[in-house]
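Read through the structure below, which is laid out as structure tokens, and then see the notes.
As you look at this complex, bear in mind that one protein chain is not there, while each of the others sits in place.
Let's turn to chain A:
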Amino acid sequence: MTTQTTAPQTPSTPAKGKPSGLIGIPENLGRTLATGGGILTVVSTFLAWTWTDAFPGDLTVYGYPGGLQVLVLITGALTALFGLASYGVKGLRWLTPGSADSAIKLAALAAFATAWFTIIAISVNLGGLANLEPGGWVVAIVTLATVLGALSLPFERPVTEPADPDDTDWEQFRHNTRNKLTVFKAAFASSEVTPARKLPAYAEILIIVAALALGLTVFTYGIGTEYDELFVGFMITVGFGFAAVTKAGLVARVSAITAKHRNVTMIGAFVAAAAFPFTQSDDQYATIGVYILIFATVALGLNIVVGMAGLLDLGYVAFLGVGAYTGAMVSGSPSSPFDIHLPFWASALLGAAVAMVFGVLIGAPTLRLRGDYLAIVTLGFGEIFRIAVLNADGTSGPDITNGSNGISSIPNLNIFGFDFGQEHSIAGFTIARFANYFLLMLLITLIVVIVFRRSGDSRIGRAWIAIREDETAALAMGINGFRVKLIAFALGAALAGLAGTVQAHVTYTVTPEQYQFAHVVPPNSAFLLAAVVLGGMGTISGPLVGAALLYLIPAKLQFLGDYQLFAFGLALVLLMRFRPEGLIPNRRRQLEFHEEAEAPTVLSKAGA
């Protein structure tokens, strides 16, 4: 049947193992092209790309870049800098302690993708290529040339096995595709990061500050993007740009330094986050900020349960609901059945305590189950909470929660005479309602981060990890598995409840519909779990990043509309296929999933 009609073994990869580029341009020319292209890209962003301001972002002006041009400018500059560094230009070599060539390739791709996305967006939006000014053509050609130049840079070609000619055509095709993929991947291989020079402590702290400031800038820019195209461009730039910086070895450098100064990094990160409302002129983006923080905090709490103790909890949002309802009922809201108005500290503690009690009540019967069974039962309990709250409206059940109307008109917090509903002026900056809550929520996040860190690095944290790794062995080591799991469950519940008490005040109203298993708006149990898995299980920064992305992307990409959940699902599937350990992996997890890869045998203390 399978006659050998295909040509006998094409001489793929002419010289195996010998470095050469993906594209057949001589290396010198390629490098010049990439570096020069980077510089020209920067120049071209000062040109006008289109003639009309119908396309948002002010791309019509000669002399200064605007909107998407700024992003292209940054990526172009990055390419040029990496290019110059690869020439060994003095003063720039620190930029590429890792693999300069891979960094150039990715930076060039970033410039190319962002620029071409812009050009295509202009043409599609305005209807035709005629809307491009010469500057637009220039940038398109220049970035294309840059990419071609960058891709011609040589790399170590992996040795691939030729396809077996006896296989079916389909098998041969698959094999060859796999080979090509291996070669393609190798083109972007990262190399060992050269050890850093010993820097004085103040310099290292300065680097941390710079990295955090950069992080804040990127985040603020992303949250403040005003139109869809800019946000998409931003995501492209950040995605490729971050990959480029990683390949250059800068991320490894910085994380080595941050691991050395963990407390400085943590304090710095919180100062940077606290600075966010001060960079905003109105409350519009502080609103997004505070919702992200609530989402992220709850995700971090879930990370104790899922990431550390390995208990798959699909009903976690119920504990947020318990906290929110508790906070709302004692807030003095007119629709609360209780006519009590507790101060915030008391209601926060009460919310956490009530959530913890619910955690123990739900955990005690369910935690005897393992694995999938636990997931199913917690999913059930999560829904039971929502339906019970829905029915406790006075007609179907006792009048406690006001049914589907929820508890509304929750008054704003007032701590020591500081009214969270009012605008305040602090050092010349106006801090409005959501910014106030942002700062309060940041405090809660800080508490959760500290709880996460301290509990993880202790006897109880080790017991959680041991239970996750091998429950039978953990029991044989004298760990009371049920008790330890119950502690994790109750602690996670209490932290979610704590966040819930703030959430009740931020949203004015709590209704059962906010606490579903799956819903378009985060936080809900499915999104919380996704944030943990996407960001990286068992890390602190993972769920924070995951939650920020999962909140920002649907909020910014309104045009996706009904396809949001579809896109979300697709993204999650792809991520699980190609990076199962999450965006910011725990060192442990990374080793778990990529045994064969360049995994260090020593688990350093550097874990994120």
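Following the convention adopted for this analysis, contacts are C-beta pairs under 8 Å (C-beta built on N, C-alpha and C of every residue); 3 or more make two chains touch, one makes a residue touch a chain; residues count from 1.
In this text, contacts and distances are computed from a predicted model.
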Name under which UniProt lists the unshown chain, selected from "ABC transporter ATP-binding protein", "Glycolate oxidase", "Thiolase domain-containing protein" or "Hydrolase": "ABC transporter ATP-binding protein"
Contact partner of the left-out chain, one of A:M477, A:A518 or A:L574: A:M477
Residue touching the undisplayed chain, where the options are A:N125, A:T194, A:Q422 or A:S458: A:S458
Chain A, residues in touch with the chain not shown (by the definition above): 450-451, 454-455, 457-463, 465-466, 469-470, 472-481, 487, 491, 588-589, 591-592, 601-604
